[in-house]
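Read the structure below first, then the notes.
The complex appears here without one of its protein chains, the remainder shown in place.
The chains carry the letters A and B, assigned in the order they are written, with residues numbered from 1 in each.
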Amino acid sequence: MKLRLLAKKSLISRRSTAILTIFSIAMSVALLLGVEKVRVNAQSSFANTISGTDLIVGARSGSIQLLLYSVFRIGDATNNISFKSYQDIAQQKGVKWTIPISLGDSHRGFRVMGTSRDYFSVYQYGEKRTLEFASGKQFEGVFDAVIGAEVANALNYAIGDQVIVSHGTGSASFAQHKDKPFIISGILKHTGTPVDRTLHVSLAGIEAMHVNWQGAVKKRKASKALTEANLQPESITAFLVGLDSKIASFKMQRYINEYKAEPLLAIFPGIALYELWDLMSVAEKALLIISMFVVLAALTGMLAVSLAGLNERRREVAILRSVGASHWHIMGLLITETVLLTVVGILLGLALLYFGIWFAQPIIEKTYGLFIPVTAPNIRELGMVCVLLIASLIVGLVPAYRAYKNSLADGMSIRS
Amino acid sequence: MIEPVLKPTLIDLQDVDFAWHAKAQPAIKSAHLQVEKHKHVFLRGASGSGKSTLLNIIGGIVTPQHGQVNIVGHDFCQLKGLQKDRVRADHIGFIFQQFNLIPYLSILENVILPCRFSKLRRDNAIKRSGSVLEEATYLLNRLYPKGKFSFHRTTSELSVGQQQRVAAARALIGQPQLIIADEPTSSLDYDAREAFMALLFDEIKQSGSTLLYVSHDPTHQHLFDSVVDMSLINPHLELAL
Partner (left out) sequence: MKNINVTYSHFLLVWALTIVLSCFIGSKAFAADITEIDWEVLIPQDWNPNQAFEDMTDEEYYALSETELVILEQSVQAMFDAAPVVEAFDGQQVRIPGFVLPLEFSGTLLKEFLLVPYFGACTHTPPPPANQIIYGKLKTGAKFESIYLPVWITGTLSTTRSQSELTESGVANGVDVQSAYAMDVQLIEPYIE
């Protein structure tokens, strides 16, 4: 096809502007598709964390908030719930299992979670997957800890290492439970969920840390021995509930929400997740619109470059007309150049995107618990690429028409 | 297929009027021109006499507002733009005064351009030399008997004289019936000019093409069959000064 060859050679001769144009399109494409990828994968990352849990119960706050701090370890609870209420509800008919969760401490930026031993056999994530140990086992002693895969990786921990837990959930804390070090008894396999970024200890362990500990000040040393027996917690932050029958979920939720002894909130994780996605969708739409404007800017830049170069190409057009090129040939040449630039830009953009994902993947997963896989573009992304190609065609029409008009006025008179 | 009516005249203009814009002065008024096949015609005229416009009309680039235009047997007033483009591609080769070549194509690619737009000339070239590229190389070698440079180079490195000869090769490839040269040697020095004319005529005699040569320099008039002045063709035009 003579047009494609001419277009290619023409662009190569104007390399510097062509490369800049390609680059701007590439970056806009990488941004547009990157935003889409993050959106989809954020959604599935969240969905991947919840499985098999019928209800989540915590102090009365917002349902999204409860979901975020109990499962995703994002944010904090406003209040705790009494251990008694927990025990009472756990014993109700129809309750198959419960997992208590105690939050509020951290270790070098990773959250520390107090829970029961059942957690390791009952908790599910992904599509009904249970936790597996890469090495070691669950906690037995009061000061045993089980850490997630990411914690082990980032801090280079092995079985038997000692860890000091800090109070509060900030990345640094100046109130450390130095006198109560924990020992790592187990390391979990990678899950791709916030479990990887958590240190798990027993409820007794949490309690033991806080014995004789008020605010940031340690009271006098305790005289009693720290055994599990006298380390019953008074309160926990939240608990997960599994029921005998899913149909009974509504009834149990009603019961907990109307629990007389304490104000509690029971949520359906699925509903809360959808509410979360709903909330996120506003931000997502904003990001999408911004990305589209960036693409528009890139296309406009390409148009400007093309129009600016038209004047010096009038000679070229006259020559082509003289050897028999029709007006359609001329317009086709200019449109082909535009589309060619866009195609190369898109390919480069995809390459930039995938390289970027590959490079940033581990960092993003560590910091946000968000796993973005390097996958082929989905239908929506391909649709965006198609729309971009069509847009480039339309953009190409402008200089093409301009050149046509010029050619009518010039004829074969080659003006210098 | 456009069926040409066979006539001995290759170019036949009758009473042609043409203005570039609707409200402008006509560049051509009541123009007449006849050129027979195989003839070499020297067209003389000062600037502003309407030479370029005439060439545009003959080439089918523009359509006159009034008059008859018959080129290579085709009635241009009846043909659509695309059809005229076809005729121009198949039957006419142009050489301009300067800036003949497309800067981002190599010498060879410039020369074979007409064969990309005309199957007829392509076939002619293949018939004579086996392939389009070989035909181009043959022509270039004839026009550069002493040439020692590669024809794959870009045209930006050539001197004006060299460029003009490449342009001639391009106009000649595929042996079109009509060669139109618009002041092709104005930018050349004496020696280059002589060489150019000699080679051009040599080629044309071989191929039997008709030549319409436009110039204001009478030096080479004697080489031509007939000399026509623009004032005869375009009698009513007041020269815009």
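Following the convention adopted for this analysis, contacts are C-beta pairs under 8 Å (C-beta built on N, C-alpha and C of every residue); 3 or more make two chains touch, one makes a residue touch a chain.
Only a predicted model underlies this, so the values are computations on that prediction, with no experimental measurement involved.
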item: Among the chains presented, those that the missing one touches; value: A
item: Of A:47, A:74 or A:211, the residue in touch with the unshown chain; value: A:47
item: Candidate in contact with the missing chain, chosen from A:137, A:254 or A:405; value: A:254
item: Candidates A:140, A:179 or A:244 - the one touching the absent chain; value: A:244
item: Residue of A:12, A:164 or A:271 touching the missing chain in the full complex; value: A:271
item: Touching residues on subunit A - with respect to the absent chain; value: 40, 43-44, 47-48, 50-52, 54, 93-94, 127-128, 244-251, 253-254, 268, 270-271, 273-274, 278
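The rule we apply is simple: only the chains that are shown with their structure count from here on.
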item: Residue ranges of subunit B in contact with subunit A within the complex; value: 20, 52-53, 55-56, 59, 61-62, 81-82, 85-86, 88-90, 94, 96-105, 109, 113-114, 116-118, 170
item: Complex interface listing, subunit A residues touching subunit B; value: 2, 6, 9-10, 12-14, 315-316, 319-329, 409, 411-414, 416
